[in-house]
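Only a single protein chain was left out; the remaining protein chains are all shown in position.
So, chain A:
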């Protein structure tokens, strides 16, 4: 009697665990099937390619195919997307995807071997290098363009130029400035309350600006309008506020020149406006943008072709299309040399 009730109670559990086992077994079967399927299907597509791509193959010698996965900085993403789109027009069988997990998030995936390339708006950090080494991922960082950080103000603001020291007065962690006429050494007399807009503390723009202006990444006054990740809302804020000020990537300024004005910045080279011609003198707010490629990925012909395309062949077009500032001749030469040595050109 006791045994039978126990059995009755346990019966559903026994059935459930049997079902679970069955599911697991089926699951692994499925996986095996999938593995087979994918390999056969990719074989199929390869053979298709070699048939179809005869006319395309003429300029490359062989038709490229495969997947290239890139992730990382949302600032650099437009560049990589433009590069990917142009590249895929020439090589329709290569599938390039570009994600925007942020520079740090991108490196985490990259150093885990989960992506082929990582967009970065800063250089890879010591910790991230250690992470990559731990997982046996070796890599190369290649500069692909420049970004100038524009300090934008309301069009009615009479101020033309700020020195980095004045920017530090405004944005420093201990700053209590609340009016434009409190800024030391400002020629124009502008009696309007300071209305500060800045990006969220997770963004690479925030890190770079605070390091360049306040001397320490992350050090900045906290009583400003934190617009998070949506740079457009910072533009909107400054547009509606005569005393407004916001720092933002160059492409956001270029697209909104009718709504906001960029200040000239004097970082020791005289007052300079951000522009493609002032990469060397718009200091310290011009920053290089990078793509990191893993050595394992660079052994694949499609990745080699993509790197060559991105850095050597179409770099200027890509930067222009994506709204960024191209590399100077020196920078371009250095990047080309690096890519050539990597892909054995």
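The rule is simple: contacts are C-beta pairs under 8 Å (C-beta built on N, C-alpha and C of every residue); 3 or more make two chains touch, one makes a residue touch a chain; residues count from 1.
What we mean here is this: contacts and distances are computed from a predicted model.
Missing chain, UniProt name, options "Acyl-protein synthetase", "Dihydroxyacetone kinase subunit DhaK", "Chemotaxis protein CheW" or "Phosphate transport system permease protein PstA": which is it?
Protein name of the absent chain (UniProt record): "Phosphate transport system permease protein PstA".
Who touches the missing chain here, A:164, A:278 or A:321?
A:321
Kindly state which of the options A:74, A:103 or A:143 is in contact with the chain not pictured.
Selected residue, touching the omitted chain: A:74.
If the hidden chain were put back, which of A:161, A:186 or A:254 would touch it?
With A:161, A:186 or A:254 as choices, the missing chain is touched by A:254.
In the whole complex, what residues of chain A lie against the chain that is missing from view?
On the chain A side, contact with the omitted chain comes from 12, 34, 38, 67, 69, 71, 74, 77-78, 80-82, 84-86, 88, 95-101, 114, 229-232, 249, 251-252, 254-256, 321-323.
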